[in-house]
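Showing chain A:
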Amino acid sequence: ADGTVKIGLIMTYSGQFADLATMMDNAIKLYVKQHGDTVAGKKIEFIRKDSGTGGTAPDVAKRLAQELVVRDKADIIAGFSLTPEALAAADVGTEAKKPMVITNAATAIITTRSPYFVRTSTALPQPIGTLGGWAAKSGIKQAYTMVSDYGPGIDSEGAFQNAFKQGGGQIVGSVRFPVANPDFSAFAQRLKDSNSEAVFIFVPGGEQPAALGKALAERGITPKTMKVLSSGELTNDDALKGLGDAALGIISGWTYDHRHKSALNAEFVKGMNELLGGRNPDQFAVSAYDGIHLIYEALKKTNGNTDGDALINAMKGMAWESPRGPISIDPETRDIIQTIYLRRVENIGGQLGNVEFDKVEKVKDPVKEKMKADGKLTADGLAK
Partner candidate 1 sequence: MSTPALATRALDKNFASLVVARGIEISLPKGARYALIGPNGAGKTTLINLITGMVRPDGGQILLDSDDITGLEPAARVKRGLVRTFQINTLFPNLSALEAVTLAVCERRGEAGTWWRSLPTYNAAIEEAYGILKTLMLADDCERPTRQLAYGQQRLLEIALALAARPKVLLLDEPAAGVPKDESGELFKAVAGISSDITVLFIEHDMELVFRFATRIIVMVSGAILVEGTPAEIAADQRVRDVYLGQAHHG
Partner candidate 2 sequence: MAEALLTLNDVRAGYGDSVVLDKVAFELPENGSLAVLGRNGVGKSTLFLTIMGLTTFRRGAIVWRGRDITRLTPHRRALLGVGWVAQEREIFPSLTVEENLDVAARSGPWDIARVTDLFPRLAERRGNMGNQLSGGEQQMLAIARALMTNPALLLLDEPLEGLAPIIVEELTAAIRRMIEESGTAIILAEQHAEIALSLTRDVLVLERGAIVHRGRSDAMLKDAATLDKFIGLRLTERISG
Partner candidate 3 sequence: MIARHISLLFDGFAYGMLLFVLSVGLSVTLGMMNFVNLAHGTFAMIGGYTTVMLMRSAGWPFFATLPVAFVGAAATSLVLERILYRRLYRASDLDQSLLTIGIVFVSIAAAAYVFGTGQQPVQLPAYLRGRVEFGDFSFGIYRMFLVVAALVITGLLVLGLEYTRFGSRVRACVDNQRMARGLGLNVDAVFSITFALGSGLAGLGGALGIEIVGLDPNFAFKYLVYMLIVVAVGGLASIRGAFVTAAMLGIIDIVSKYYVPEIGAFVLYFVMVSFLVWRPAGLFARRS
C-alpha cells in the first residue's frame, strides 16, 4: 500500500505468555501515542496476530507471518514473544524480504537465521555474561548455577559459566529444574548442601520467581547467607512483591528497570503506568517501545520506502537513546548493543526495588562475538 505502512505484530496475546504481549502491546500503543501514527508522510497501520493459541505453537506463528505477507501485505513484521516462533518464521522473512523486528525472543542465535532479523530486546548472554564477568571481578570465587531446563535457561547457564570461569571463578555445581515445577524445595536443599559462596539463578517470569525465592528463604538461603545473582526476572516487581524482604540484596544483571534514572524513562514509565493501570513497565515493554522506534526511524531514513533491504540497511548501525539508556543496532549482527546494569534489591521508601550500582556499556552478544572470532559468521551476520 502506498499511503500506509503495515506492521504485523505476532505476539502471544493469549495463553500462558499473555502478559508478555500485554507489556509489549501497551508499549507500542504508548509510542504511537507519543509520536503519532504517520512517518515520512505514511500512515502506520498495525495488524495484531495472536501466536499464543494453545501454549507456544510455532506452526501458528509461521503461518501468521506468511499470512501477514501474502494476505495483509504487511511491510514489516514485529514482535515474536518466544524463540521458537521467531525461528519458525525466519524463512518467511528471508523469502519475502520483509524486516522482522524481534522485541522479545532472546536466544542468541536467532538473528543468525535470517538477514532480515533485527533485535531490540536482548540476547540473554548479553546481560548474563556480563553478570558472570562482574561476579568474578567483584571477587566471588565460587558459584552454583540453577536454571530452568529450556532454551533460554541453558543459554544463560552457558553464558554465566563461561564468563565467570574466564574471570577466574569456579563453578561448584549446577542444576536445571523442569520448566513446569511448582515446588523448588528440593533444589533449594541441593543448593544449600553445596555451601557455595554464590548462586546464579535463571527462571522464566510468571509465578516461578516468587516460588523459587520463597523456597530459598525457607532453607535460610538469603543474600545475607549466600550471594544470590540472577537475571531480571527474579527481581521484577511482581516477584519482589511475593518475595518480600527475603529478596533484599539479590544482585541482578539486566537491561532495564523502571527505576532507571533518565528523563526519557520517567516519561516512559508515566505513560505506561497510565496504560497498565498502575503497573510498571518491564524489559518486554521497553524492547517493544524501542522496536517501534527503530521502525519509525528507519522509515524516516528511507523516506517511507518500505523495501525490505532498504529498511534493514537503514536499521543497521542505528543508535538512539532508549528509556533504558543508549542503545544501537550492531551493523554486523543486526542484534542490539546496549548497556547492562548491575542492580541490587534494596528497600526504597518502604518498597523493594532494584538499585543500579554498576554498569557495563556497549555490550554485544558474546555468543555471536565468539562465532565471529571462530569464523562461523558470514559477513551479514548469518550462521555459516
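By definition in this document, contacts are C-beta pairs under 8 Å (C-beta built on N, C-alpha and C of every residue); 3 or more make two chains touch, one makes a residue touch a chain; residues count from 1.
On how the list was made: all candidates are chains of the complex that A comes from, given by their letters.
Predicted model only: the values in this text are computed from it and were never measured.
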| item | value |
| --- | --- |
| Complex member in contact with chain A (any copy), out of 1, 2 or 3 | 3 |
| Contacting residues of chain A [partner candidate 3, same complex] | 14-16, 18-19, 21-22, 149, 175-183, 185-187, 189-190, 193, 206-208, 210-211, 214, 217-220, 238-239, 241-242, 244, 276-277, 279 |
